[in-house]
Structure formats: C-alpha cells, structure tokens
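Left out: one protein chain. Kept in place: all the others.
And then chain A:
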Amino acid sequence: VGRHCLRAHLSPQLYVRNAIPMGTTAKEEMERFWNKNTSSNRPVSPHITIYSWSLPMAMSICHRGTGVALSGGVYLFGLSALLLPGNFESYLEFVKSLSLGPSLIHTAKFALVFPLMYHTWNGIRHLMWDLGKGLKITQLYQSGVVVLVLTVLSSLGLAAM
C-alpha cells in the first residue's frame, strides 16, 4: 500500500482536498446533455428497430410491460372504489346479467392471470439474479424458458379454478 493510499484511510477529507473537483454533479451533466440534445432536434439512430432480439431482451421488456399493465389494473380498481357508485357485488351482478358464455369467461380469467403469473415467476428470476445466482448466459436462457413454461401452466391452472 503506497503512501497516497494510506492517506486515504487515515484522513479521507484531506485526501479529497488534494484532487481537482469538477464542480458539476452527474445530475447537472445529464441535465445539460438532455437540454442540448433535445433542442438540437437530431434524428435518433435506429436501435430497437434494428438490434437482433434475444429471449432475455424480450422477456425483460415483457416484465416491465406486465408490471405496468398490472399496476394500471390495481390503480384503476383503487380509484374506482373511491369514485364509482355502488358496491362490488352490484358490478358482478351486472356482469352476470350479460350472460357471457363460459368459454369467454374462462378466456377472460386466463387473460387476467397470465400477466400476473409471468410477472411473478420472472420476478423470482430477477430476485435470483439479485442474489448473484444464474447470471451465466446459458443459465439466462434456461431460466427464461422455465419461467415461460411455469407461466403457461400456472395460468391454465388458475383460470380453470
């Protein structure tokens, strides 16, 4: 350990004082960049339209997509509870009065449960990554396929209940 590194441990403030600081934060730099960039109206290089899609890439955006969709549903439900008249049962009675076919109801249940299951299983996959597990490329593809299979099976199972 050199003299300069030892100084860092003994007196961090003194160590920093000898450096030449920039005077701008990362946030300020970002702000400057985006202001300059958007005002110059430059065309954007093609990126997602040309980059070769991979399974992990597609599953990642689907995780975000299902998350946003599910949140939308929850928020809509919560806001409806505050704003709409009547109670939950009355709305269910209304749906029952439409006499929808059982296959349509089954499909609707599947449509509700599918994004939830995908987000849940892929969420567990994410948590595994956060623990540092399964980050090899081959493992990424393997766990991805497992998530897809589990999603379909669990969605079918729940929709049948």
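Just so it is clear, a contact is a pair of C-beta atoms (placed from the backbone, for glycine too) under 8 Å apart; a residue touches a chain by one contact, two chains touch by 3 or more; residues count from 1.
As a working rule, contacts and distances are computed from a predicted model.
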**Asked** Given the options "Dynein regulatory complex protein 1", "Succinate dehydrogenase [ubiquinone] cytochrome b small subunit", "V-type proton ATPase subunit e1" or "Vacuolar protein-sorting-associated protein", which would UniProt use as the protein name of the unshown chain?
**Response** "Succinate dehydrogenase [ubiquinone] cytochrome b small subunit"
**Complete:** Which of A:N35, A:T107 or A:Q142 touches the missing chain? It is A:N35
**Item:** Selected residue (touches chain absent from view) among A:L55, A:A111, A:I124 or A:L153
**Value:** A:I124
**Fill in**
In the whole complex, of A:R42, A:K96 or A:K136, the residue touching the missing chain would be A:K96
**Complete:** Contact with the hidden chain, among A:I50, A:L82 or A:I137, goes to A:L82
**Request:** Extract the touching residues of chain A with respect to the undisplayed chain.
**Result:** 2-5, 7-8, 12, 15-16, 18-22, 26, 31, 34-35, 38, 64, 67-68, 70-71, 74-75, 77-82, 87-89, 92, 95-96, 105, 109, 120, 123-124, 126-127, 130, 161
